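Every protein chain except one is present and positioned as in the full complex.
Right, chain A next:
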Amino acid sequence: MAGKVKWVTDIEKSVLINNFEKRGWIQVSENEDWNFYWMSVQTIRNVFSVETGYRLSDDQIVNHFPNHYELTRKDLMVKNIKRYRKELEKEGSPLAEKDENGKYLYLDFVPVTFMLPADYNLFVEEFRKNPSSTWIMKPCGKAQGKGIFLINKLSQIKKWSRDSKTSTFVSQSSKEAYVISLYINNPLLIGGKKFDLRLYVLVSTYRPLRCYMYKLGFCRFCTVKYTPSTSELDNMFVHLTNVAIQKHGDDYNHIHGGKWTVSNLRLYLESTRGKEVTSKLFDEIHWIIVQSLKAVAPVMNNDKHCFECYGYDIIIDDKLKPWLIEVNASPSLTSSTANDRILKYNLINDTLNIAVPNGEIPDCKWNKSPPKEALGNYEVLYDEEMAQSEMPDRDLRSRSGQPMGFKGNRARDSGKSGALTWK
């Protein structure tokens, strides 16, 4: 038996530390030799920055890819997806097929989005096409619902741009760039309440792409009744489902924390809408996650010392179409309820089992393909190597009648996962 894994973290969360200790790993400081560093996104920036010139050795592993922001910054994600679609279109890929209105049939899964201030003119053009629409403004680099607001008049955005120009010079720097996205104003409501989905996705390598989906995602509910009326635009509790925001609402419940398991969602949808549309919805959710990862794979620095666990935020509209809202590089490890704590502890446990097999000293050259028994609550979502060796004609097949191409191989709730073949 080789030595014990030496770990460091700059995130003092018990769900992490308990997991490290359970494995008998040894805590060291970041200046010592370490094998495993669970770090914040701020730290990863320094580790891989040109100035530090830090080189990771073969037995060192970190929990982020160096330029993860290609996926996790709202503006860059949209940019990469737009580019990916154009490339597929150029190649004449059937995936890039469009309908009569010029909308992608299979790749239209992010709400229409523009960068501000850069794309201001494009935005105005789009806004004028549909002046009654509501848009949501989000700062590119912030998480947990900070700095978000809604607008439905051009004058509001003009005022915002005036205010931010005149206030301080900092706000003009690129850090304060915003994205503005068409607001999904017909969300699926359950019990009259709006919700979004938080799903966890683990990427162990981008080239070839290999990613895993965590089965225990959850819905986050707004505590206040949803109303699309514009008078409530200022009441963020109606619109945002982030726990960080909802916790400040009066009705926040500390027993369930407004969280509902994905299996509840499936039971509800199958019971009220039928099995077929429900399965289609979940297939489409898997599809858009894989497509978003494929979109960033070419630009991602596929450092072999890295893995990453993303928090995907998805909104479902009342036609049961899923929309990708954003991807988080550091999904919150704070536990809001007892169940939440168990979930996050297990999430980290299962993540570590895949990223650091057997809890042994990592060797970044290992083939990163763990056996099925080691996956815990993860399921293989996509394995590029396997997909290429097994189904070279999948893309073509997916064109004919079964846009998502997943049919018949669905991973079922029961965990009888036959999910590998479609991918």
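The definition used in the following text is that contacts are C-beta pairs under 8 Å (C-beta built on N, C-alpha and C of every residue); 3 or more make two chains touch, one makes a residue touch a chain; residues count from 1.
Here is the rule we go by: contacts and distances are computed from a predicted model.
UniProt lists the omitted chain of the complex under the protein name "TBC1 domain family member 19" (options: "Probable cytosolic iron-sulfur protein assembly protein 1", "Nuclear architecture-related protein 1", "Protein transporter SEC24" or "TBC1 domain family member 19"). Checked against the hidden chain, the listed residues A:K22, A:K146, A:R207 or A:K275 yield one contact partner: A:K275. The hidden chain makes contact, of the residues A:S40, A:S93, A:N253 or A:T334, with A:N253. Here one chain is not drawn; of A:V41, A:V112, A:I190 or A:C364, the residue touching it is A:I190.
Listed for chain A, the residues touching the missing chain in the whole complex are 190-193, 221, 223-225, 250-251, 253, 255-256, 258, 260-261, 263-264, 267-268, 270-272, 274-276, 278, 339, 414.
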